[in-house]
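Here the complex is missing a single protein chain, while all its other protein chains stay put.
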Amino acid sequence: MNTPRLTVATAWLDGCSGCHMSLLDMDQRLIELSERIDIVYSPLVDAKALPERVDVGLLEGSISNADDLALARRFREHCRVLVSLGDCAVNGNVPAMRNHFPLEQVLARAYRENVTLQPQLPERGVPALRQRVVPIHGEVAVDVFVPGCPPSAEAIWQVLTALLEGRDPDPSAVTRFGA
Amino acid sequence: MPGPASQPKVRVVTFRVDDQDLSAREDETLIEVCREHRIPIPSLCYLEGLSVWGGCRLCMVEIVGQPRLAAACSTRVIEGMEVRTDTERLRRYRRILVELLFAERAHVCSVCVSNGHCELQTLAQRCGVDHMRMPRRPVSYPVDSSHEMFRLDHDRCILCTRCVRVCDEIEGAHTWDVMGRGSDCRVITDMAQPWAESETCTSCGKCVQVCPTGALVKQGTSVGEMVKDQHFLPILARRRQPR
Amino acid sequence: MHLDDLAEQAATIRARDAETAHEIRVCMAASCQSSGSGQVLDALRAGVEPQSSSCRVKGVGCMGLCSAGPLVAVAAPGDTLNASRLYRDVTPADAPAILDNLGKPDPIERLHCPTDQPFFTAQHRIVLEHSGQIDPDSLDDAIAVGGYSALVHALTELTPGEVIREITTSGLRGRGGGGYPTGLKWSTVAKMPGPQKYIVCNADEGDPGAFMDRAVLESDPHRVIEGMAIAAYAVGASKGYVYVRAEYPLAVERLTNAIRKAKRAGFLGSQIADTQFSFEIELRLGAGAFVCGEETALMASIQGLRGQPRPRPPYPAEAGLWGCPTLINNVETFANIAPIVREGGAWFAALGTEGSKGTKVFALAGTIVNTGLIEVPMGTRLAHIIEVIGGGIPGGGRVKAVQTGGPSGGCIPRAHLDTPVDYDSLKGLGTIMGSGGMIVMDERSSMVDVARYFMEFCMTESCGKCVPCRTGTQQMHALLERIAAAEAGRAELALLEELCEVVQATSLCGLGQTAPNPVLSTLRYFRDEYESRLVD
């Protein structure tokens, strides 16, 4: 079947990169996929600039800091289809567990109470944490949700092949919260 | 298997469920009949062998000609009734009810010992809940790990009261009950003291087995290891019926 | 006892009362008491000879115009409220002047509150017919105005079936909010097999801004007892409970007193009026749970449990208290029974509208001149109630909306004030009659804020049993907070509307099923107030 190639961009925001590992866990299907998609921007490839137009954007992780938000907005702007990949992206998952505590308390716990050497709050070179962690759709519109921690390679495969074939992806049979 | 005709007075009625013609005794509820005929009706509070609670509202069905929805767990079959269990409207409502439950407490499946064996998680998948539109209620509860064998995590509790009912109706201890009101409700042992200090708990573990989520679990289980076994319940319920 | 004996007893009391020329009635209902009517009563009593033959000072129940309290009426014994000389905002210092004025042709100008104004003349009082006229703590006072004559009449001259027929003929519908036909409810309970059946009077008036039932219990408790006893006779019950809010200590006190006196006089207890009929009433106090106004929750509470509703059916008529057939009506419904039995169902049915017979008591509150309690025939136009009886908005402002039905009801906008008040018209406007609270709001009130207020109420009063009510009200409240604070977007408004639909359709009991009503009704009539606050 002669389907057009898709350009794909991926990024992880506040996540553990497990969803990206899952993407790489496709075994021989990865070769098949590489013949049909071009990864144009991703932590997995060298390209470091998000092209003007991308067919599919895969976002892992939740939005927890200023950089996450900026990147999510850029993905929304440049990607035709935006996919929320994994539990952190669709419901906040582990990163959002800090929402039960005030941000100041979270920072103090991480950088003062549990630190023996030079306890201090990081100020330079790191993006500012936002008060609350939100899933991707808490800030930008999302087209496809893929729950799972991580979503299985099969789930990601199904989503990508559906998009390649112009169908609406529905991975609900093969993945779920927690997966 | 029905015994010798011990209930001769009960009539048998016929009715339709999703275009299937069915018959049942008139004292049976819709959910009993549907489960018997493998017509899926979601529910989190209903459990065969325990009294009907009617709290989760997931088993709501449409009855043709009746303006209000009916909860299948607390609706008896009626001659000639026509029931729809899987309409677009019901699917939408169930999806929102599951979403509401997820938003009420910190249900984080990925780090839960019941991951993969949780009725709430399974239901979310079946109902098509693939993301959360509502913010989590910003309240968190302590975990009670005082009991030597079991653990209670309120953040996973959906207040279905299966533990309360099994403890009262089957074990007869009535260690569990619910305190407070509204979203502040919490299941408690005795006077809301640590479980290990309960004077009435027999440590029988029935509450753990009937709990649909990871709220009540065995100590020492790690993520995904907590598998529950409820086969004892209908057997015990029958044995304990007055004969 | 025969009806003639009771009539004779009443005549004797009236004759005895008539020996006194003047009766000074001081309102001792809760609202006037909180403005100091107790001290006024003491001051007046101090100024009168204890055994005076010319003047008797007594505490009475609610006269209706609460905003003008303390109210004092000077009348001849037996006079109705409207026939009396009424004084407003009375202080203990006014006592000498009032006593001095007795028998004089003109009232004291600075205190005078004319009873020929529409607030009094435009009402039609059945439930409140003796409220503000009789001493609620005096059984004699009740008997003098015909108290218990309907009960004795029913017991000695009517069969239970005939009583139910009169109630059915009257077209009376439940006054607690649902509007279920009372006669039908009674006949269902009557048909259930005995031996034990119960009567329950729902006096757990919980709608914020509603105080009709409290006023009835504080002003004329015997009328409620009589209604319950007639109901018990009609359906075959021998035991009754009054479930009353503990927040109404005065009502509890007067009801307790009235039950004791009725029992001593043989209107309660065994073999009432020398018949085979026996009936006992016990009081049960609520403890601060709005949901206990729902009948299955109320029954749970009477049984000493958490006040959580249970699925219906079975309805209380089939399986209520301790699994026995139980008849539950609210205070105002029971207060209508004696007049119906006395005057006949047809008399009652001649009042009101096609689908809503009789009168209804309303508690007028909010931004309105005459705050207080009124009783009007069903079908009275809202505008008439607000503008004429209520006296309109203070300072001549414009009505923006009228809230009826409390947290289960909705807001009626100005454009619909011409609507006749009856069960069906209000339903058509997206609100409900409810128990009778009527809150008037002027242009300054924000409708989003009103919706948020009621949602907060439902959220904190949700019992926690069913998911949609427990968690749905909480999410809806959070959304309303965000909309009110201008933080929410269009998607959140859509989610709010979707939640309204789900909570309404799937909640276990009336509290949850109606909790979205204030939102839905304000969205229906004041959508622009929501949309103007959206951020995207």
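For reference, chains read A, B and C in written order, and residue numbers begin at 1 within each chain.
Here is the rule we go by: contacts are C-beta pairs under 8 Å (C-beta built on N, C-alpha and C of every residue); 3 or more make two chains touch, one makes a residue touch a chain.
Here, contacts and distances are computed from a predicted model.
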Select, from "Cation:proton antiporter", "NADH-quinone oxidoreductase subunit E", "ThiS family protein" or "Carbon-monoxide dehydrogenase large subunit", the UniProt-recorded name of the complex's unshown chain.
"NADH-quinone oxidoreductase subunit E"
Touch partners, limited to displayed chains, of the chain removed from view:
B, C
Where C:F211, C:Y233, C:F334 or C:Y423 are the choices, the one touching the absent chain is C:F211
The one residue from C:G236, C:G307 or C:G391 touching the chain left out of view is C:G307
Any idea which of C:A15, C:A46, C:A83 or C:A246 touches the chain not displayed?
C:A246
Given that one chain is not shown, which residue among B:L152, B:I188 or B:M226 touches it?
B:I188
In the full complex, which of C:M28, C:V361, C:M441 or C:V467 touches the chain missing from this view?
C:M441
Interface with the unshown chain - residue positions in subunit C:
30-31, 33-35, 66-67, 69, 206-211, 214, 246-249, 252-253, 256, 259-260, 282-290, 301-308, 363, 365-367, 371-372, 403, 406, 437, 439, 441, 445, 453, 457, 461, 463
Footprint of the hidden chain on subunit B, which residues?
168, 174-181, 188-192, 199-200
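In this section, only the chains that are shown with their structure count from here on.
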Which chain has its C-alpha centre farthest away from the C-alpha centre of subunit C?
A
Taking the mean of the C-alpha atoms as each chain's centre, how many Å separate subunit A from subunit B?
34
Inter-centroid spacing, subunit C versus subunit A (mean Cα positions, whole Å):
59
So which stretches of subunit B touch two or more other chains?
133
Over in the complex, which subunit B residues touch subunit A? Could you list them?
102, 106-112, 115-116, 118, 121-122, 124-125, 128-133, 136, 138-140
Please output the residues of subunit C touching subunit B within their complex, sorted ascending.
289, 306, 310-311, 313, 459-468, 470-475, 478, 495, 498-499, 502, 505-508
Using the touch definition from the top, list the residues of subunit A that touch subunit B in their complex.
84, 87, 90-94, 96-97, 99-100, 135, 137, 142, 145-147, 149, 172, 175-179
